[in-house]
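Below: one structure, written as structure tokens.
With one protein chain held back, the other chains of the complex are shown just where they sit.
And now, chain A:
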Amino acid sequence: MLNMCAGDQSLFTSLYTSLAQQLPREPMEWRRTYGRAPKMIHLEANFVQFKEELLPKEGNKALLTFPFLHIYWTDCCDTETYKSSVKEDMMRWQNTLRSHSSADWVIIVVETNDTKKNKKTNILPRSSIVDKIRSDFCNKQNDRCVVLSDPLKDSSRSLDSWNALLLKLRTLLLMSFTKNLGRFEDDMRTLREKRTQPGWSFCEYFMVQEELAFVFEMLQQFEDALVQYDELDALFTQYVLNFGAGDTANWLGSFCAPVRNWSGLLLRRPIDMEKRDSIQRGEASLLDLRSYLFSRQCTLLIFLQRPWEVTQRALELLHNCVQELRLLEVSVIDGALDCWVFLSCLEVLHRIEGCCDQAQLAANCSHTVGLWAYATDKLKSLGELCGLVSKNGPTSEDLNRTVDLLAGLGDERPETINSLQSPYKKLKEALSSVEAFEKHYLELSHAAMEMYQAIGRLRSARLVGKSLAEFYMAKGDPERAETFLQEALKSYVSEGWSLPVTHTRRQIAECQKLLGRTEDYLQTSALLAGDGNLSTEERKHFCQEILSFAGKSENHSHKVTLSMNVFAQLTRLQFHPATASVHSGAVLQVELTLRCLMPVSVRIQQLAASIHFDIDHGGTHGRSKGTLRRTNRGTVEFKQGNSSAGPASSAAAGPTLEMDEIQDRSPSDNSLASVGVVCKNTHLVMRRRENGSPPETPNCVSPPTVAMKEGGQMLKVQDVKLEPGNNSITFTAPPGTYTLRQLCATVGEVQFVLSHIYPSVRYEVYSQEPQLTPLLAGMPQLVKFTLLTGHYTVKKGDALQLSNTETMPILPSSSCTLVGESVLSIQSSEKVTSISLPPTPPYHALEFQLEVLCLIPSGSFLEYGFCPQMSIDCPWSIYSTLLALTFYIPFKTKHSLLSSGNRKYIQVCVQNVSDMSFTLADVKLTEKQHESLELQSFNTKTNQLLCSKHSVFCLWEARWKDDLPVTTLYSVKAEIFPPAGEPHCRSGLVCGLEVSITRLIEPSDGEMAEDSKTDTDGLKTTKLMYEVADSSSNWAVCGKSSGMVVMPLKANATHKLQIEVMPLFAGHLPFPKIKVLKYLPHNAAAAIQPDPDSCVENDSLSLLDKTLDDQGDTASIRSRGSIHSVGSSDQQQRGVAMPRLEAFSQGQVFNNSHSQQVLVLPTADDHIMEVNAT
């Protein structure tokens, strides 16, 4: 800020340096008008000597050179001197200021020690001088006079006075500045409001507002400075837009002058005075103004450390300038703007690179990439304009144009003249030769592409790549071009953009033709020929390309194979008859509907459909056939996306689910085991679809590898003409179950192959085997015959011959009836039954019933059933049909012997395994061989219903007339006694278990011989082993749980055992089980037989093992017994001859106390109550 100093110049000069340094040191709060936020600013001031001619005149717009504060310096301390000269000088100064209406002044009186020392009368006059000055000049404004003491001394007094002075100066300066700035802004606004008046000049106004911007910049208020430029920018833009809308301003005329210079932006100078001057003179062109404005904005933005805003604004500016020039209809020679934009882009990039490091640049390439791409674009169009993008190089006309363009660049600016890589040099070099152009263009393109890829803008990168491909094409390098085109095409196809697809594909076709890649070219041609986005002529052209190739009779080793989908689409498949399943001998036709995509009709030499024989469905009714019948009714529609990259919505939504019903029948009886629904195409539905992966559409980028499988069976049609649109082709199917696999159309040397028909279609030409349902043996049943006539017409006199078997006679008494109709005549001979059939048309069902009886073959034991064979002869087949009918036996029986004391019973269980219910009547049990038994029936009912899957039990008591084959030898009776003094057993208290084993009968001879030995007193004895076992862990046996008993072989001989047991629970407990087994000592070991009572010992209190009490498990008991009996010391000794245990056969031991219970009370003082809820 400018200050003017008057008075003692030498005094001021001595203080100037420290003053200028110290003034900006402390910030001041700057309160602003119009509610703008206050700011802290540092005031930097410049001091000049007061001169009257320098004072601003009325209406001056300059703010930078405006003197904000006037200072009068004096060190006068002498009243005389003051009165004589200084006062007068001050008066003059004041008057001058007043005449220029400047009220911002201050008088500084400097007092030094020197002056003090020199003057003797120091006290009064000094003070009086300041007072005098105050009274003379500062009426009511005492603060306008400041005293500075000892300014050159280093004392605290001096420092204080310095600080006071500085504060005063800052305050006054700021006050003046605010006042003057406010006035300036008001003036500026007034000027702006006059803009509608004629004669208003934008350039003039520009200078005024820029003054404000400069002031703000000087105060380091870059934001405010930027606002000034942005306002100017907006104002200008509005004028241009208004011009476009028909509202012209006179001053705009100067900006409409033809563009003569297109040297680009210049961002290396803080202020481009050259351009500023031209604006001031009103001679600037639009580009000059814009360039200057932007260079200022750029400078401020970089001060503000917002380089990325520069790039963004730069791009907007360049676009905007191009638009504005168009709007103002400024005449520009071709390519001039391209030059300007190119240079400007590079200049901005250079500027940004100058103020950022590499890492920052890399991280922010999303901001710069737009400029790179724009520059690339412009360079390319310049190259095209100047004939640099061609195989032949520029023509003379092109060269002239280049010279014109270069002339408009002018000379290189001095700033960049030494730099090797300046935009100016780059452009000049690029336009100088084809090679240099290529180098620069490729460099830029690759830079732009890499940046786009780095920030994930792949589509933009591909577009740059496509533009590069066009460049390569123009240069005659189709190979490189194709790579980029394919890349781009892939993205367009996957995202379904049909127009770009068509366009790119046409370019690819051109590449492929140039490269001589016949197969690829034909494939692309086929795609293009069917592309609805192209005109009919173009489509015809591409179709003709294929046809003319096909017509060539050159010796190709193999035919060119192309994907069928691009040529024709299979839209529908229909079977006649619709069941897709006919009897062999009948004709099954397959009708295909092909939608031909070619623009003209095409003659096809051969259309073949390859078919695959299904082994697993050979001849039987598979599930697939059923599906076909039910869901499709003989017609299959094929859904397909359009061949042009149309909105492949079906692909987007994923493949449709194909559901199929399955029925699993068990192989033995053909009964239904499970039914379900399955998805046939899970591999397609469940496939993970990555984002952006190309869907399975026929417009794949590279032709899919299609191959016709050789050697398979084919359905063929020769010489078909396919018209554009739907065509129908009919095949005749051979017998068997087949799946349609592939389709192949041959046109001369070209084959179009549909590699698989999807969804798969199956048909069947079959001869059906009889289906049988199982029957029950042993009773007369009606057998229903169902005869499906197929394609055969049953004539009068046709008869079925059934061969008879011995086990299954056809009951002659029964009548053979046609279901719901008349009786059929049956002739039966010994071997053959003949049934004459009524005349029936083809594909009809004939049903009749026949009563048969299957005898259960005696002797042989059959668990389930049996299959007698039967053969049928019919007039329409020369072969006999062998039938294996299955008959099931309806019942299963089981019997068992039960005993009660001496009495014996026989129980028979009859189980019905069939699905029918029977009534059992007059149940009888008879002996087959001899009449030794007397059987008494307990079965009271004469008729008993036996339902399906249920059982009936029958019981008889058996009494023998003489010798019983089975008798009860021993009876076992157990009793439990409560402990002494207790009325009942209690849990946890030991009770006595008394077991008495009683011999019931005299021993038989065999028994005597077998395992008895004679006692000393002549009595025969035998040894028994007993065992107390408890299965449910209710009891604990204290002491021995098993032992040996020597039993006299005499009727009514009784042996009693005392065993201590302890109930573990309270309640009605079942008795522990007592088992009695035969103990067979080995003969050789008889001598060393130990005392039976001590032999098997079990001293410890043990819970009995549960496995022991299985009555039938003798082996386990035996081994257990041996372990018990074998002591550890004498194991070897006895190992040779071990005693055996043998169970009594069923009915020999009768247990009296079987399933008896005893009441056990809980322990009297049980603290724990156990509650069992089950």
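Brief remarks on what is shown
Going forward, a residue touches a chain if its C-beta (ideal position, glycine included) is under 8 Å from a C-beta of that chain, and two chains touch if they have at least 3 such contacts; residues count from 1.
Following the convention adopted for this analysis, contacts and distances are computed from a predicted model.
When the unshown chain is looked up in UniProt, the name that turns up among "Trafficking protein particle complex subunit 2-like protein", "Neutral alpha-glucosidase AB", "Translation initiation factor eIF2B subunit beta" or "Nuclear pore complex protein Nup85" is "Trafficking protein particle complex subunit 2-like protein". The hidden chain makes contact, of the residues A:55, A:287 or A:315, with A:315.
In the complete assembly, the contact with the undisplayed chain comes from A:497, out of A:200, A:214, A:497 or A:843.
Check A:48, A:167 or A:241 against the missing chain and you find that the one touching it is A:241. Checked against the full complex, the one of A:208, A:235, A:458 or A:474 touching the unshown chain is A:458. Looking at A:326, A:716 or A:784, the residue that reaches the missing chain in the full complex is A:326.
Annotation for chain A: contacts to the undisplayed chain at residues 241, 244, 246, 315-316, 318-319, 322-323, 326-327, 329, 366, 370, 374, 452, 455-460, 463, 492, 495-497, 499-500, 503, 646-649, 652-653.
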